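With one protein chain withheld, the remaining protein chains of the complex are depicted in position.
Now for chain A:
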Amino acid sequence: MRLITGSADQTVKLWNVQTGAQLYTFNFGSPARSVDFSVGDKLAVITTDPFMELTSAIHVKRIARDPTEQTEESELVIKGPQGRINRAVWGPLNRTIVSAGEDAVIRIWDSETGKLLREADKESGHKKTITSLTKSADGSHFLTGSLDKSAKLWDTRSLTLIKTYVTERPVNAVAMSPLLDHVVLGGGQDASAVTTTDHRAGKFEAKFFDKILQEEIGGVKGHFGPINALAFNPDGKSFSSGGEDGYVRLHHFDPDYFNIKI
């Protein structure tokens, strides 16, 4: 079982999950920002930040079954978007790569030729940096979160905008429940507003929305700093959130959660 990690130390590493051993290190010229395995785990897509003269880029690497046969070579390198590419993931059947980042435009690329296939509509798309992206369990749709205080749900194939969820704070992290039709948004505040800080302790919330009706159903408080990361347990019965305050919180849902009806 493999784990792939990307770091600001300009490397991406492969690990053996059972033993914790490092299997391989890919080296880059700039910090690695996002990593994702393809369906079948034979490929990985990695994004790197703009740094010095390097622009940001999307790299596709072949992952060998046997770590001793692993090579440094990239199958494909895609360049083009301005600013950081915060997230790049594989589309259905590994035929496409979906990227999103600082320039607020979601792009779909051909994973073999690197050609730009689609771009999200500027009018309906995000207006500020897209901070996070998560796919649905079946890969049919994906959710993006942005500093423009909204999250949007898109069709992975056509890149049509399906839903929009509006909150009061810039969104740093998004997650979709594998079990129910809920999406969770976590966020914080603009860096510029830091001096007028929210000094209510424990009041940064992970907000839950009904995925279909786009309405807020509730929130989970507890962090006293902006929330930067959210993830659902694959069984859908708990979720975890990580924040600027240095805490990771694990939340287990009450039985009532599964009976929410609007």
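One rule holds in what follows: contacts are C-beta pairs under 8 Å (C-beta built on N, C-alpha and C of every residue); 3 or more make two chains touch, one makes a residue touch a chain; residues count from 1.
As a working rule, contacts and distances are computed from a predicted model.
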Which of "Archaeal ribosomal protein S17P", "superoxide dismutase", "Eukaryotic translation initiation factor 3 subunit B" or "ER membrane protein complex subunit 1" matches, in UniProt, the chain that is not displayed: "Eukaryotic translation initiation factor 3 subunit B"
Hidden-chain contact residue, picked from the options A:E53, A:E123 or A:D138: A:D138
Residue of A:T96, A:S150 or A:Q189 in touch with the missing chain, whole complex considered: A:Q189
Interface with the undisplayed chain - residues on chain A: 38-42, 92-94, 137-138, 140-141, 155, 157, 162, 168, 178, 189-190, 192-193, 196, 198, 200, 212-214, 234-235, 262
